[in-house]
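The structure follows.
The complex appears here minus one protein chain, its other protein chains still in place.
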Amino acid sequence: MPFWIEVIVSLFLLLGAFFALVGSIGLAKLPDFFRRLHGPTKATTLGVGGMILGSMLYFTFLNNELQFQELLITLFLFITAPASAHIVAKAALHLKIQHKAKHTETQDDANAGKKKAKAKAIEKPESNAESAE
Amino acid sequence: MLSNVIVICIAALSLALFLNLYRLIKGPTLPDRILALDTMYINTIALIVLLGILQQSLIFFEAAMLIAMMGFVGTVALSKYLLRGDIIE
Partner (left out) sequence: MKTRKRLIPHPVLSLLMLLAWLLLNSFSMGHLVLGSLLALAIPYLIQDFWPNAVKVHKPLQLVWYILKVLGDIMIANFIVAKQILGPSSRLNAVFFEIPLEVKNDFTISVLAGTISLTPGTVSADLSKDRKRLIVHGLNVTDIEGEIAKIKQRYEAPLKEIFECCPT
């Protein structure tokens, strides 16, 4: 395999690993749920996309035939990542609103509030289902 | 050169997985944990792709594809449970 292919593949892999790491750092570091949502949906998805592009290029030159299969994973991730982010955000909003409706006092600490809402959601799944309709 | 790069990438992804694990354990809310699991499966796909390059084998592609599909279904099912208190309506 020529050297310059190795360089390009390495660049793709390093870029992908960097973005995947940045997404995870965002998940661990940022202060509240909706800010954490941004890291994984954008950075991690592109990170994996970059790695798969690198892998595709590598196998194309290793076997001397075109390898497009792995593009399917990237395509699938790019379609599903926004969908899963949307539904997780919707669930989080739902829990928050439910909590606000039950406790009318103002909440300045969103995290403490969400913890209570979580306990409620586990205790009363039936009331959860009713209010969703 | 490529093998060194792959080792660096695997180290970065392992660190990423540990950060996700931290968020998974610490919480503080259920959506946070779902998001951590979601990120974990995406990072695992990247790890498997790297393993495929290291072993020079195309077999790992199918495993990565399956994880991508099952992970998405899992995330949606968990969120659905939070939204409705039930998965199948």
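Per-chain residue numbering starts at 1, and chain names A and B are given in the order in which the chains are listed.
Following the convention adopted for this analysis, contacts are C-beta pairs under 8 Å (C-beta built on N, C-alpha and C of every residue); 3 or more make two chains touch, one makes a residue touch a chain.
Only a predicted model underlies this, so the values are computations on that prediction, with no experimental measurement involved.
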*Would you mind listing the shown chains in contact with the chain that isn't displayed?*
A
*asked:* Touching residues of chain A against the unshown chain: what are they?
replied: 18-19, 22-23, 25-26, 29-32, 34-35, 37-39, 41-43, 45-46, 68-69, 71-72, 78-79, 81-83, 85-86, 89-90, 93
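The rule is short, and it goes like this: only the chains that are shown with their structure count from here on.
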*What residues on chain B touch chain A, complex-wise?*
1-2, 5-6, 8-9, 12-13, 15-17, 19-20, 22-23, 27-32, 34-36, 38-39, 42-43, 45-46, 49-50, 52-53, 56, 58, 61, 64-65, 68-69, 72, 75-76, 79-80, 82-86
*Of all residues in chain A, which touch chain B in the complex?*
6-7, 9-10, 13-14, 16-18, 20-21, 23-25, 27-28, 33, 36-37, 39-40, 44-45, 47-48, 51-52, 54-55, 58-59, 62, 67, 69-70, 72-73, 76-77, 80-81, 83-84, 87-92, 94-95, 111, 114-115, 117-118, 121, 125-126, 128-129, 132
